[in-house]
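Shown here: the complex without one of its protein chains, the others still in place.
Order of writing sets the labels: A and B. Residues in every chain begin at 1.
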Amino acid sequence: MNAYDLAFYLLAAMALVGAAITVLSRRLVYAAFSLLLAFLGVAGLYALLAADFLAIAQVVVYVGGILVLLLFGVMLTHRIYDTTLKSVRVQPLLGGLVAAGIAILLISVAWNTPWNTTHEIAAEPTTAKIGEAFMKHYVFPFEFVSLILLVALIGAALIGRSRTPGSGNGR
Amino acid sequence: METTITTYALILALPLVAFVVQVFFGKRLPRGGDWLVIGAICIDLLLSLRVFFGALFFSSFAGTPFVWNLRGWLGDAGTGVLALSTGILVDNVTAMMLVVVTSCSTLIFLFSTGYMAGHRRYSLFFAYLSLFAFSMLLLVLGNNLIALFMGWELVGLSSYLLIGFLFEEPVVAPDIVPASACKKAFITNRIGDTGFLLGILTLFSFTGKIAYGDVFEAVRNGAFGDHTTLLTVAGILLFCGAMAKSAQFPLHVWLPDAMAGPTPVSALIHAATMVAAGVYMVARLYPLFTPDALTFIAYVGAFTALFGATIALVMNDIKRVLAYSTISQLGYMVFGLGVGAYSAGLFHLMTHAFFKALLFLAAGSVIHAMHRAYHYAGLEWNPRSRENDAQDMRNMDGLRKAMPVTFATTAVAVLAISGVPFTSGFLSKDMILGGAFAFGFVENPQHFLIPVFGFAAAVLTAFYMARLLIMTFLGTNRMAERGQEALRESPWNMTVPLVLLAVLCGWFWYNPDPTTIFAKGWVSSFLTPPASAVPQTLVAAPADAHHAAHVAAMLVSLSCAGAGFFAAWMLGRRGAISLEHWRLSGSRVYYLLANKYYVDELYNRTVVAGMVQVSRILGWFDKVLVDGVVNATGRFQTGLSELSGFVDRYGVDGLVNALAGFVRDTGNEVRQIQTGRIQNYVVYATVGLIVLIVVTGM
Partner (left out) sequence: MVQLPHFLTVSALLFAAGVFAVVTRRNAVALLMGVELMLNAANLNFAAFSRFSHNSLDGQIFAMLSIVTAAAEVAVALAIVLNIYRNIETIDADQAGDLRG
């Protein structure tokens, strides 16, 4: 077991433990913070996969953006000091069965498929290459996704705007 | 004076930009953004004037027109398959059209600020006007058939939008509904456009080119070979487009109804510029028309000139009179081109644009005042009733005191359209009639009907225009006291365009000598006919024949105008001729004219009724056959159920009940799945996914 493997197992454990707490915890705030752990673990795995830019993006977008949004969601929809907030769980048995089923299926596929792997190419920084790919070959998807983001943000602002009687009829 | 592509790109881009800005932000701009549209068109006017004067004084296009090409516009330039380029072509004709379009547009846009003031969709109106200006300039500037067609359709679109602009109003004049008038205009134009497109495709399939110059070159080099008949057919097909756009018989029916649009729209689109697009197209493609095609064109034009004029005699709606007068005048231009008086046709296009725009704007000014007067008099304005119709000339009378500027300018326009000396109309109309005279009486005696129609239309024109002037402005007003007080001159932004247009109706712009265009006028040397590309050429009267015929034609047309005026004077002052008596005497001719020769009715009976018949047959098919089958099935089912009910009642009751119970229970069971809980659906989806992968994996 070399350092790479050790790092992998540590990060994988971090991600999975985070995910497990997220899923199982009854307190919503705990769930949100353990999601941070899971995201960071995944970011570490990206780094192991020589995807340095992706790892940074994961940290910035998921941890810095999405998670904060989720926390806001938690806070705004409940009384703010109520950190003992419970989340009711329904049909845990059914959920467990389904989750276990899909996990077993995916894992067996992962191990039983003869992957056509080409490996052992030295890792190198990807940022410049990704930038070039986005500006050349993938420029259309890039612009398109920017547009989607813009539209979604405007739409979110519009939907989320307060519609109290004093502030007009929301036009 | 060299011009560059920048000039023309700017001319095209400004109205387009104004349109886009106006559509999205017009409402938020101060004054509804009208200054933006007017500013754009003013700059266009200045640029156009620069181009025009360059062409006039420095002969910048003499021999070689300005051409700019954008390669690889359609198709693949590399493989050469359908490699088409588009571009801009500017020569003397284009320069003239640019000035006509932009100057009319500028003045009419200015007029609209007064006429449309306070309308709910004021800024949208200006957006549409700007779109129209762009489309018209595109049509004029393009150097190929496709660009021409695109501009052609775009002006059709803006015309549609503007005719229907008052779509909330149920009726704007007796029997005109804006919402159907715009559809009528659009559909009638589609019919002509089908011909136009077929003509373009015929030319393309034989020559493989679309740029005007290339097409002419290919035809000249024998692209059509021995198929000269086909070339004639192509010419007539192309002319079909012009027949619809320029409202030539029998596709003229949309133009009178197009008066449903606001009056500035009628002035700009349906009198001055867009309807002249057909004439422009014929002039632009002039080298392609064979003698036979040109003869056809001449006959259509001459007939339309007379046809429109006769209907205009008996109309009472002021805008209707002008609409039929426009049809008639467009007929003049068309037959002018048809008989080979090329420069005369285009010259008349220009002069007509100014005096007809003036007439329409004056009518708009009058209608505006009448509306206000009705409003003050507390009368319900009701276009359905004859007494309270603000557009009916019988209700006007004696407006000259209240509206002196409108009266004076209208009088100038009436003189111009009737062809009285010292006006622009005299010069251009005489040029056409001289050409027709030389063509019909001197060169081709078998076509004598063409000049006869032309002169007859001249008499009628003078008559109905004088009648309009008398009925509207002379005499005494019969309106109620309060309404009369409210009758007053329109504001400056409406009268200034009137005055400017009236000034443009003078002879001095076109020739220092008021009697003839041939001596010193710039027109005949500026607008020279292009060399024909077809094998055999028309026996068109040469220029000296025109010149020779000119004096005779002038005398005849002057006496025509005089006769028309005299008749109108009798009508107005002496009552010696009375249309009312004519109507009361139940004359068939009167009713034939008043009902516009029943063309609309004919179309309703044939084309529209034909469509209705077809739908009725389809409906019958639906009702009898399809419904029959369905009903038979139903009856069969009824019988079956009766039978089964019988069996049911007498024996299998228990079985059926058991079956029903089974179905109900199954339903209850299955219903559990549809919980409406998203979680359950996720479960189903995931289980389905697992099953799918496992099954396909095995």
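Criterion: a residue touches a chain if its C-beta (ideal position, glycine included) is under 8 Å from a C-beta of that chain, and two chains touch if they have at least 3 such contacts.
On a predicted model such as this, the values are computed, not experimentally measured, just so you know.
Within the complete assembly, residues 676-679, 682-683, 686 of subunit B touch the chain that is not shown. Summarising the interface, subunit A meets the missing chain with residues 4-5, 8, 12, 15-16, 19-20, 22-23, 28, 31-32, 35, 38-39, 42, 45-46, 48-51, 53-54, 57-58, 61-62, 65-66, 69-70, 72-74, 76-77, 87-92, 94-96, 98-100, 102-103, 106-107, 109-111, 115-119, 121, 126, 129-130, 133-134, 138, 141-142, 145-146, 148-149, 151-153, 155-160, 162-163.
The working rule: only the chains that are shown with their structure count from here on.
For this pair, subunit A with subunit B, the centres built from the Cα atoms lie 61 Å apart.
Here subunit A touches subunit B in the complex through residues 90-91, 94-95, 98, 101-102, 105, 109, going by the rule given at the top. By the touch criterion stated above, subunit B contacts subunit A in their complex at residues 679, 683, 686-687, 689-690, 693-694, 697.
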